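Structure first, commentary second.
The complex appears here minus one protein chain, its other protein chains still in place.
So, chain A:
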Amino acid sequence: MSALARYVAWPPREERPALLPFPLPQVAGPAWAAWRRHRAAYRTVIALALVCGLWALWEHHQLLAGVHHYADACRKVRQSCDPSGDQSGGAHQPAPPRVPVVVHTLFDMAPSVLRFLPLVVGALLGGPLFGQELEAGTHRLAWVQSVGRREWVAVKLAVATGVTAFGAVVLTAPVSWWWYASWRGHGRPGLDGYAWRAVTWWNDWDFFAYTGPVGVAHLLLALMIGAVTGLLVRRTLPAVAVSAGLCEAVLFGLGRLRSHLLTPYVLRHGYGQLAPSQPRDAWYLGGGYVRADGSLTTKDPCAGPGVKDIMTCLRQHHVVGQYDSDFRMSQFVPLQLIETAICLSAAAALAAFCLWYVPRVTAR
């Protein structure tokens, strides 16, 4: 505890506002230096996160109101929206109610921003963390103070991680709430559920990377990628560019890896028969062909111009049916936890690399 006490200062009575009956702790020691060094960036992150978080809460309210309004309009003009999904009403069918604008904002525009948030964090927060110090030579100033290099790295990473985690939680929580509300709404019976399904038409898995612990873990991993890049590149601008590229590559890789993390559900059916329907909130992974020995293949053996009789061809290749595979909603949380564990382990490994590498750097 005494080691941690260096990082907290309790201002004396004369230095604190008279309104406060108790002293507010302040950061001290190397943590103050780490905060002060990148103060502008950290303040920007915290302010933006708070504003966006509050806006997201307000938008959640707007979403519920919009869907409610849509359902009300449906109740007034029964024919315009039919929960049974039968759209053969004829030419005189009244137009369905207008989809509220908030839906467009939340589910078309927000994901395109959320998608690039890890790039921004990795490039603008992670890249300069060490890149700026090494470029300006101020790392040598820090290394000749009484604080050891390893502690210096640990404190800098901890402050940056704390700020990023705060911003990530503030942003991810309302986004997860949107997602949860729309998922619950999709499954509702009757007109309410119809209104939700008609208004928020996206797949429930589209928000996988922006919700829950994965949303936070992606940002923390991006931060560490940027930090290590800055440490190795030693220049701010190249570090920003390289970090953005690396973060994009890692996000792409994680997206590709995701469908292999759990065993999907597989539905088999005979060739040419109607596929059994999947649950609405499933993540369809793709389909393929079932061979006579029960093995699955995604490759179509009879694709190509030279095949005349498809059924004969399939029989020659011992294909007896088709299959569809998907993840069910019951796998959502396990998949989130697995991907979070992967991201956090990678982030921890990168942080450990920083701790190992910095004491070995030769400074001139």
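Going forward, contacts are C-beta pairs under 8 Å (C-beta built on N, C-alpha and C of every residue); 3 or more make two chains touch, one makes a residue touch a chain; residues count from 1.
Convention: contacts and distances are computed from a predicted model.
Participant: Can you match the unshown chain of the complex to its UniProt protein name from these: "ATP synthase subunit b", "ABC-2 type transport system ATP-binding protein", "Nitric oxide reductase" or "Response regulator receiver domain-containing protein"?
Facilitator: When "ATP synthase subunit b", "ABC-2 type transport system ATP-binding protein", "Nitric oxide reductase" or "Response regulator receiver domain-containing protein" are compared with UniProt, the left-out chain turns out to be "ABC-2 type transport system ATP-binding protein".
Participant: With the full complex in mind, choose from A:G148, A:G253 or A:G272 the residue touching the hidden chain.
Facilitator: Of these options, the touching residue for the absent chain is A:G148.
Participant: Among A:L20, A:V51, A:A65 or A:A136, choose the residue that contacts the chain missing from this document, as touch is defined above.
Facilitator: Answer from the full complex: A:A136 touches the omitted chain.
Participant: Touching the absent chain: which residues on chain A qualify?
Facilitator: 6, 28-30, 32-33, 36-37, 40, 136-138, 140-148, 362-364
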